[in-house]
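Have a look at the structure below before the remarks.
Only one protein chain is missing from this complex, and each of the others stays in its spot.
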Amino acid sequence: MSSESKKIKIGLEVHCQLTSLKTKLFCNSPSDYREKPPNTNICPVCIGTPGSLPVLNRNALNYATMVASSLNFEIMSHMIFFRKNYFYPDMSKNFQITQYDRAGGVPFAINGYILLNNGRKIRLGRMQLEEDPAKISYDGTIESSSETYVDYNRAGIALIEIVTEPDLESPSDAREFLNKLSSILEHLNVLDLGLEGSVRCDANISHRGGKRVEIKNISSFKEVERALNFEMTRQKSLASKGINVSQETRHWDDVRRITISLRLKEEEQDYRYFPETDLVPVTLSETFIEKINHDMPELPKEREIRFQQEYNHSSEIARVLVKDKYLADYSEKAAKESIAPREVGILLAVNLPPFLNEIGKDLKSLDVAPEHFAELADMISKGEVSRRSSKTIFLEMLKTGQKPRNIFDKKGLDVISDSKSIEDIVTKIFKDNPEAVKDAAKDTKAINFLLGKIMQETRGRVDPSIATKLVKQKLSVQ
Amino acid sequence: MKAPKHPISEKEVSHLAELARLELSGKDVTEMRLHLNKILDYFKMIDEVDTEGISPTYHVFDLVNVLRDDTPHSPESKDLLENVPKKKGRYIKAPRMI
Partner (left out) sequence: MTARILDIPVWEVVKKIANQEISSEDYISETLERIQKIDPKINAYITVIKEASLDKALELDKQIRQGKTVGRLAGLPIAIKDSICVKNIKNTCGSRMLENFVAPYNATVADKIIREDGIIIGKTNLDEFAMGTSTEHSFFGATRNPWDSSKVPGGSSGGSAASIASFEAALALGSDTGGSIRSPASFCSVVGLKPTYGAVSRYGLVSYSNSLEQIGPIARDVRSTAILMDCINGYDIRDSTSKNTVPQRFADIFKNTVKNLKIGVPNEFFGEGVQKEVHKSIWNVIHKIEKLGFHYEKTTLPMVKYALPAYYIIAMSEASSNLARYDGLRYGFNVPKNNLNWNTTFSKNRRNGFGDEVRQRIMLGTYTLSAGYFDQYYLKAQKIRTLIKQDFDRAFKKFDILVVPSMPILPFTLGEKLNDPLSLYMCDINTVPANLAGIPSISIPCGLSSGLPIGVQIMAPPFREDLLFKAGYLFEENVTIDKSVGEFTNV
């Protein structure tokens, strides 16, 4: 870790929806609001109709407990909800029901952490439950639109807020952190990161002890690294010119990919927090927490270890496979079907990512069944197909979704290993390339040309070591 | 900590009005200030009470853990939109942001 990196301090404030809940946090309006017409998943509670009252969702409590446990938090045994009072068109009551850590309030949990790959601990100051506001849209941009449109479908959806200490030292740190967090949340089955707007992030970054800048409006984890990179560059460039960075809130524009100063009146917001007495306190007993821990799904860290034990994956490969729940689940399905699970791991963790990067897609969008990987792995491990052929089959499989064995049969990609066939091919190549043969007789390095021709002719199906032996033999008798 | 000895200033009154989104100007501010100070003056008597070591009563009885099941109801959103003053389609129309 260079001293250079210590000059940057990054903290994150992450908001994650508990998308697996069927209803909202304080009412039983359905939570599946995406793709619904505006203002359909609403009820008197979430739209703030006079006289309505909130009631806490039992599963939200269970999920929050699971999340807190999996992030090594200390869970509070007694907690109350608070009102955060402020006016905004996306607030159905003009206060948000949330948790607070002063005035007799405590967050849901405190003092958690996530470990990065290099063992460094990223501390999580606190975690709390709160409700999502409504969605606002405009005709055009916020500045130009003469009207604002509000849709309360999202209002009241359960959110978990997680706040880190400024322990992150670079934008790539932040990316790794968020990947780890995502994997944990997905493994717990509380959050589907693929859903639009399911996670939001605010970031704080300061450079060389300078003022802290807050970046808001980062709408996905992927955008975080980008936003931080931009801001870090901006701050460094100011510093190099001797200009001080001002403490401010900036807005991430993900279209132009820049942070913009909000230039709003930076008045200290007074939220007038006080207890939400329409809700009663929550007490979580040791027994309750133990049961949640006991029933919790397998976490990535545990799975990583099990992958090494059960499927003989290397530790590196295992770590890559559990980065993403979909991949981890997929790899397990494949590994279970194969006699060579370790080979499956290599295919998925080493060979697959470059392909996906190139075509800009993810595994989910490929129409390839896990069994296909299992089949290919088996073929490789049994020596039915050479490494080179296997790459051909692999690519074809990914592009077309066909089973490896079908591709193999169609292309006639079986390995040619009997000496007689190879001899015939060598003879043919010698006949077709007399000049090269002469060169090769003089200079053994020129053999590679002939070998290349043999590989071309056989589409790589020849065992290279046998081919080399036979070519040398034949040359020696020329 | 005792209640402040000095009454609220007009500036504070204006700030409160802004926090509460209640338009207030001119002589309204003066009148409001007078009224608020009068009531706050009366409130001062609570300073006499020794509340050292006393916890606040936010919830008057000892109910805890009131929870409901995660079962969706079928929304009857039509009725709820009847009272909306300004709509566009199913959107609720708000004034411009800036």
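By written order: A and B. Residues from 1 in each chain.
Rule of thumb we're sticking to: a contact is a pair of C-beta atoms (placed from the backbone, for glycine too) under 8 Å apart; a residue touches a chain by one contact, two chains touch by 3 or more.
What you see is a predicted model; the values in this text were computed from it and never measured.
Peer 1: Counting the whole assembly, list the visible chains that the omitted chain makes contact with.
Peer 2: A, B
Peer 1: Looking at A:Ser77, A:Asn94 or A:Ser421, which residue reaches the missing chain?
Peer 2: That would be A:Asn94, which touches the missing chain.
Peer 1: Determine which one of B:Gly26, B:Pro56 or B:Gly89 touches the chain that has been left out.
Peer 2: B:Pro56
Peer 1: Touching the missing chain, which residues of subunit A?
Peer 2: That gives, for subunit A, the contact residues 44, 47-56, 83, 85, 87, 89, 92-95, 103-104, 146, 148, 150, 270, 272-274, 277-280.
Peer 1: Mind pulling the subunit B residues that touch the left-out chain?
Peer 2: Considering the whole complex, subunit B reaches the absent chain at 1-4, 8, 12-13, 16-24, 32, 35-36, 38-40, 42-43, 45-49, 51, 54-61, 63, 66, 68, 79-80, 82-86, 92, 94-98.
Basically, only the chains that are shown with their structure count from here on.
Peer 1: I'd like the Å distance between the centres of subunit A and subunit B, where a centre is the mean of that chain's Cα atoms.
Peer 2: 41
Peer 1: Quick one: in the complex, what on subunit B touches subunit A?
Peer 2: Residues 19, 21, 55-56, 58-59, 63-73, 75-77, 80-81, 88-98.
Peer 1: Residue numbers of subunit A touching subunit B in their complex, please.
Peer 2: 21-23, 28-31, 37-44, 47, 49, 55-61, 80, 87, 89, 104, 136-138, 142-143, 145-152, 270, 272, 275, 277, 279-283
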